[in-house]
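The other protein chains are all here in position, but one chain of the complex has been omitted.
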Amino acid sequence: MIIAERKPMEEIRQMIAPYKKLLLAGCATCVAVCWAGGEKEVGILASQLRLDQSKGRKKISVLEATVERQCEKEMVEELRDKVQEVDAVLSLACGSGVQTMAEMFEDKPVFPAVNTTFIGMPEREGLWVEMCGACGDCFLDRTGGICPVVRCAKGLLNGPCGGTRKGGKCEIDPEKDCAWVLIYRRLEKQDRLDLMRQYYTPRNFRAVKRPGRIQAVKA
Amino acid sequence: METKIGIFLCNCGEAIRNIDFAATKEEVAQIPGVTCVNLSSNLCLKEGKEKMISCIKKENIDRVVVAACSPDFKEHFFRQVLESAGLNGHLFSMANIREQCSWAHEGDVTVKAVEVIKMAVNRARLLQPVKKKKFPVNREVLVFGGGFAAINAALQLSRVGLRTTLLEREAILGSETVELGSLCGFDISSMMSEVEGDENIEILTSAEVTAAAGKIGGFTVRIRKGGEEISHKYGAVVLATGYQTKLALEPELKSDINIVSQEKLCRMLEDPNLEIRPRTIGFMFDFSDENSRLSTLATLNNALAAKQKWDSEIYVFCKSVKVDGPGAEKLYREARDCGVVFLKCEARPRITADNGRVKIEAKDVFLGEDTILACDLLVAEELLLPSEGTEALSSLLNIRRDSRGFYQDENVHLYPVASEKKGIFFVGGCRGDLDLSRVLTDVSSVVVSVYELLSSGNILTEVEKVKADPQKCVACLTCIRVCPHDAIQLVRVDGGKEVAEVFDLACDACGVCAAICPAKAIKFRAYRDEEILAQIEAIGES
Amino acid sequence: MATPFREIIKTKDFVVTAEAAPGKGSNVSKAIEHIELLKDKVDGLNVTDNQSSVMRYPSLGVCLLVKEHGGEPILQVTCRDRNRLAIQADLLFAYSRGINNVLCLTGDSIDVGDHKEAKQVFDLDSVQLIHLVHTLNSGKDMAGNELDGGIDFCIGTTATPSADPLEPQLIKVEKKLRAGVSFVQTQAVYELDELKRFTEFVRTIDGGVKILAGIVPVVGSKMAAYMNDNVPGVFIPQYLIDELAQAPKGTGVAKGIEIAARMIRQIREEKVCDGVHIMFIGREERVPEILKTSGLL
Partner (left out) sequence: MNGCIVAFCCEHSAYPAADLAGKLRLHYPENLRVIRVPCAGQVDVIHILKAFENGAAAVLVLGCEDGACHHISGNTRAKERVKYCNMLLKEVGVDGRPVAMFNLSPNAPHKFVRAVNEITKIKKESGR
């Protein structure tokens, strides 16, 4: 699941400053699940913008709409009539959704209202943690199913750095676990520590040629 | 289709004096959708009710607003009036113009009253009917435990015709209840033979639960007994797993011939061959925590018995004596009358071993003096703890415990024996420091609740009051994680997409899920955003 | 001319190195001062690479100064700021200018430094870096191309003997040793037993590698508590904190030096390891005092 979080209000305010009528476009897929851009969040942001009393702010009118997946042109198409009515679109979808929207409505400015942050999973209600960095060269078979590329702050492949904090926490954040300590414990439990003793050569950063493009086998 | 709203104004037998009802009537009649406005002074009496019914029928009213007293007071009554007029009871909204308008302010409050009625009308316009449905339920009950509370619960449940399974971890029932019986004057053995002879009660000893799933009316429980596992369905679950005690002793001391528990003392008192005869006995309780009701009772009973049998000198050290149970005050008086000395101390007395005796040093609050007592026997303070396995069982059933590890009551004042999960109940010591009479009260209330739920084999309940729209649900699981009553689950619609589904029987209609749903997929009838916003929109109109 | 470090660790039975931290700015007079002070008193001067992720004068630059002033430089290379191309290029340059020793480390996270918003590289990790130096030593670059003029570095690395949990760290150390290093320099240690356990472990894998114990003098009980809370992999035992706390006001530094010297003497007398690496950052001028007190001068 793609995880995102709302941008700071000041940033949003600057983006939309010249416009009087806006469409807030939500997406009912990933960003809805992570409480960043579903129908509820669209409603909250719309209400905030209507209430905006900060200095120099003029009254704006805000339309709200949420589509099933904003990264699908056909689904975004549903919004055409509404987009026609407004001066600009503020999208609460991930970067992919914002760009789809921008491509579909080339004559309208489309702005991102959220920062797309990572691919992750919920640890509990309302808390998401990063799990995958879409590196294109999956390493999980060697690490007991724990990704060192994103869950280690330094993306190390050959074991922990010397900065592990007491109790196996990360050098940069005592709230976060050291991925390599987790990997050690998992592999130890599975009696597969030999995997950790192996040497792994430097990563292949060409695994995904940027910009990424994948053609499925034609049926 | 345009709704037809009927407004019924009532001045509550002229208890509402600062509202101009004529003006109000005129004003609210203008609200779009309002078909008729009636004025009454006794809406909740027989004639008022009859007038209401005939008006609803005559005018073809499909939404009713009553502007009168508090809905807390009469909402239920008016819903029934609607039902008798052939309308769904949920197509009803009440404007509280009495307690929260007329009586709360001085001077004329007509303007506010009109606005409060407008709020109710706005809401009424959007209300939807809530249907009721009968759900079949399993009529069997599973009772955990084998002590006083469990046996009593099983017997009473069986007596009201519900088949009951008693599930006990130990090899025999009542193994820890025998002393309690002699202490409190009841005969456990007759209870046990009654239970064993009851065809409606199945007894599973040396048995434990390995898994539990399902919700009220249909809990599926896997039970392991003697290497075999069986799966069985129960309509309700009663936890009567009791408590255990632990001596609260300083680390350097341990229980021995001089320092004993209440239970040990009981056995000593009953032992005909006992050679020693303690001349001085000290008792201690209520220092470590305030849950000392049971140790107080044990002390009073044991002190009296020791006085009678051994004629010992008895000193009781405590912070306070809790005698709030029936008969406890009398016991306390008896104990004092026959010479038991009670010393009230704020601080925990110092206990030291002293040449085969036990030295107790305490500061008596009333005397204000340090007291030193050397006694032959100290009956040490006992801590009350949840019985072993409470933690495991609670996590198996997914119910909460309090800070001391006992089962947490949903709300101790309103529902002392109900858990937050409908269909799971607690009785007796597993929910805290209860004396026997309280345990029996627990048993009775649980039996009544379970009987109400299961006796007919069906539960009539409102359906789809809280409902997740499968089209809008993005299966984020938020509602499932937050539901305080564990009433939402993930299901496949038509064997395909997974979505959240509210289980109507287990739902307690709090709306926490609706308020948190990021996809706005959960609708709570009568409290949907539309209905709340309609009320808000009426504010400030006047 | 100083003796090459490679020779020293082969012949000398107690090796002493000290850390030289470059400053912020192009003024190198202070660095030269420290080099002049220490170059003949220690066997090698170990120059940090943007230490603690704080941007500074480069390690390479100070290493050249050490060389110019007749000392023996050890070049620290972290993986944080350079990708594999930049690291290889730097190593070629260093070797061409007579710098023959390299200490391979992961590097602190960019998060702890003064340019927190920068992109941290970590194209390689420390084990891969050691392999890389060996590749260059063999006359080829990482892509397998022949080098016109090879290199021959003496390779060292770092380790944390007081990590918690220790086992994952030991696996990492094992991988570094198997990659091939001539010396291991530890994070600051304060407990001899911990150090002993660590050296025993290292010896089971590589009997020949030289182990230098990291010595960081603690100059006050507050600093000790701070280090315990904030410097990962450092554990200062309570008795040392108490000892520091009892030192009269103004004598903290002297006390710290005394404790450090005591530790060094013990390490040397009990032959716990093959030498020490002294890090007295900001007080380089007092390193000779430590050496004197511990009987190394």
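Letters A, B and C mark the chains in the order given here, with residues in each chain numbered from 1 onward.
Please note the rule applied: contacts are C-beta pairs under 8 Å (C-beta built on N, C-alpha and C of every residue); 3 or more make two chains touch, one makes a residue touch a chain.
In this text the structure is predicted, and so the values were computed from the model without any measurement.
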Chain not shown, its touching partners among those shown: A, B
Contacting the left-out chain in the complete assembly, out of A:43, A:95 or A:174: A:43
Residue in contact with the excluded chain [from B:135, B:287, B:451 or B:527]: B:527
Touch criterion as defined above, residue of B:63, B:139, B:293 or B:485 at the omitted chain: B:485
Full-complex contact with the absent chain, from B:6, B:71, B:235 or B:386: B:71
Sites on chain B contacted by the missing partner chain, in the whole complex: 70-73, 96, 98-106, 109, 112, 115-116, 119, 400, 410-414, 420, 482, 484-485, 508-512, 514-516, 524, 527, 529, 532-533, 535-537, 539-541
Residues belonging to chain A that touch the chain removed from view: 9, 40, 43-44, 47-55, 57
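Here is the rule we use: only the chains that are shown with their structure count from here on.
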Identity of the most central chain, Cα criterion: A
Intercentroid distance (Cα basis), chain C paired with chain A, Å: 39
Chain centre separation in whole Å, for chain C relative to chain B (CA means): 65
Where chain A and chain B are represented by their mean Cα positions, the distance between them in whole Å: 44
Chain C partner contacts - residues on chain A that touch it in the complex: 153-168, 171-172, 178, 180-181, 183-184, 188, 193, 196-197, 199-203, 205
Chain B partner contacts - residues on chain A that touch it in the complex: 28-29, 32-35, 38-41, 43, 122, 124-126
Complex interface listing, chain C residues touching chain A: 79-80, 84, 105-109, 111-112, 120, 122-128, 131, 142, 158-160, 163-165, 167-169, 171-172, 174-175, 178-179, 187, 232-233
